[in-house]
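I am attaching a structure below and will ask some questions about it afterwards.
Apart from one protein chain that is not included, each protein chain of the complex appears where it belongs.
Think of it as A, B and C in the order they're written, each chain with its own count starting at 1.
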């Protein structure tokens, strides 16, 4: 065991040692001593790994461990500072992502990279359009886009502009886009971060099909159960260094977590406080978000954690955006028994409700600004003396946020866009908590954040409740809803269709409500479509 | 009573002089309509040559019996005006002669080359045939070229030297800057010719600011009322002005109307002199109510 | 899960259509206004005049649609037009070729060549030099304008031979089946533009580059080339406009094409193209150019407004047209 924890010696051209007992399949892609520095900061050091055909190789690690960076090196999006690659036994130098794609290496980015004004089909075939003579063959592209999406278990019109899609739909479109290219090595960087179990299942089935065809698959996820289920081998990174590579069969999620964070992680979810029975702080009656959600009625009690479950497109995000005045909606909202109207985010903040968006890049953070600016943006009046911003107080707030939320960064003057995904999420949390809200609506609170950070976020949510605040958690990860919430409402096609509580909070029960059919039937129907 | 229509197409008021043109044209239109019942006068302004060609087409569409046109650029507008003529309208060209002179029935103009010549003659005489002067030009279009060429022709043979020349675009602000820089650049300037009173205002201001005494006088042009007033009051910096009155458009309209309604034979050329306005005759050219 | 998708799709369709239809609706409203204001407005002569003269701006604006869709901007088109026209006329005056028709044909080819070259210069400076297209084309605007002034030595450049002039005249004044030739030019340029933008891979790439440059780059699109070519297309469109323009006025001066850039951009934006790139509408642009021309025409035909205030009314109408368009597309 201790031998495995130390990184392998850089072996030059020699066959890289991997501590796997069984016979090693012939490597499709190999990395030799890869290092990457941004400026003087080395974020990845001396990584040597081999990826085999017909194998799902998972990479796990904390936020900022360097997973995405490694994947970008393997797919030509970044050039390594040191080290080399070989493909099918031959040394290669990747000259950009296009070159990599030509060699059969495709990357599904962690971040959504689609042109917002183009349609799904147009994005999928961007740069490799199908033509008939000189003209584009849009009919064929649309058809194949539908097929590609269907293979992932989604039905969606291919001629909708991407800017009109939800994050999850964009994620699926992006996966489909990668998979229509001819591929031998497919890298998934957190493909399921915004997917619900049903879509995740469909994706996994698709991955198994590819695996059967001899494709090498690299898979990054913070959902360790998922990793356990799908991966053949698991590599763990920490602080840019290789920690271990083991067969998945020999590694339980707990072990992965321990290797990732370097210590034992006990109890992912905090102890649940007893279900509060006090007066409701938020009552919503017959609320509509035209086009997305209708007839929503529910109440949130003081100190309660209320979950919202549902499939992609169920309308959870839109319901709450409308409630908070961020998009059109109507219906009755009572806060603390008083009927109020919220016209914009500020109204909500003044009433003590904040909403943390699921789209942290598009709606949550100013990627081109530094951390301080982002942190204090929503609560700037608390950092001002008259009109003047108190920079010293801002700096202090940043220091506190970095500690409180365990934001891992190389340097405080970094731009928000340079943080790893999980750390961006923590920054967004910190930003909204500065408003000291009574009611917090968190949309996908742990999207893309590592298990250690998740534990922190859960603790944080529990602590909010303990202080008598109330939290709504919208999540596609049922495990976390079940582990965290007092009560879960389930939405389907824009309506609240079910409520589970206590013992009834099981994945099966939720899926039944969310799909409208029995769990097995739902799985079967996705299977048929795929 | 027969219905007759005169169309008047002139440049938009983009600087002082054209502003004067627009003023005189609109005033004259009212006067003519009062004077001749049944006569309709339509005045249209255009910001540039292409727009003026459009306006001519539109006037033709409306049906006009005579056209009074002060073309932005006569070279450009020759064909469009020819087209109006081919519909049978009486054509009066003002100020800027067309390339094909057979198109016009009546030509009323100030005299651009004459403006340059008169100014040159005055400068030559006043400086005693010797001195360094600077020239501030208008916009790079043919009128400016004619004036400057004639001016240069006029000072030929004397010891008067044009030590610098720049475009001031017939704009006060640009002329101010150019003059400031001239004053920095040249230690001694005897006189300034800037061919336009709008620019002359700015030139005087720049000289005043620099507190320079070497400049003996400034010759502008066009007959702006403030400048004529200065001449009248004997301002030593503005001893003269060279007339190039925007009221020529009114003259043209008047004659055209007389020809059209009164059937007086008016064909031919009417050239208004580029009269030198001096202290003596200034009061004849001072129109208190004109905006220009 | 099927119902919401369906409903999104149908509402999407109706919305897209309205957005594209809006400029035409505005145009129709203006036509109505014109009819009310002047009985002569709806005459064939007047309408054909308006259509014919919109040819310059419409043609240039088609090029601008490409540049803007790709996230660029070209302020130099007006002075480029003057410059190309100057070169063309000087060539015609050179009289290297006896046959006037052949001479004119070569003159046209030269114009296209010079236009493309000017566009290329703009394009390469912005893309390779990585300078804001606003600044680059503001610079070249000054450069082209100065070059014309210099070529004309402050005066104007005129086609000297009257034989040549009359041989060339029909390109603007002539008609085919009763419709003026410039109308065919507009239709031709727009049709080709629409074909390129909507039906070819290049057009798709133009939109992608304007929508998200980084995504385009990751998709293997040569962003530099795509952007540069939009400027070349713009140059070609300017040249085509010049080819139609020269026979109309037979000359060019340093004031030719002044403010055409603003008109072209306005036509593009009124037509529904996104000023920040990513959405381009060729036919909307044509409608936009017509709207501008019709407004001017109505102003001249009507006697409602004092001469001094025409600019104000035109400005107000443009803003109102956009407002109407917005409210139209917002009601879905």
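As a convention for this text, a contact is a pair of C-beta atoms (placed from the backbone, for glycine too) under 8 Å apart; a residue touches a chain by one contact, two chains touch by 3 or more.
What you see is a predicted model; the values in this text were computed from it and never measured.
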Residue of C:140, C:156 or C:211 touching the missing chain in the full complex: C:140
Among B:100, B:205 or B:254, the residue in touch with the chain that has been omitted: B:205
Contact footprint on chain C, counting only the chain that is left out: 75, 125, 129-132, 134-136, 138-143, 145-147, 149-150, 153-154, 262, 265-266, 269-270, 275-276, 306, 308-316, 318-319, 322-323, 326, 330
Residues of chain A in contact with the chain not shown: 38-42, 326, 344-346, 348-349, 355, 357, 362-369, 373, 377-378, 380-381, 383-384, 387-389, 410-414, 431
Footprint left on chain B by the chain that the document does not show: 12-16, 18-23, 137, 140, 165-167, 170-173, 176-178, 180-182, 184-185, 198, 201-202, 205, 209-210, 226, 290-292
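Going forward, only the chains that are shown with their structure count from here on.
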Chain-level touch network, classified as line, ring, star, complete or other: line
Whole-Å separation of chain centres (CA-atom averages), chain A against chain C: 45
Where chain B and chain C are represented by their mean Cα positions, the distance between them in whole Å: 34
Inter-centroid spacing, chain B versus chain A (mean Cα positions, whole Å): 73
Chain C, residues touching no fewer than two other chains: none
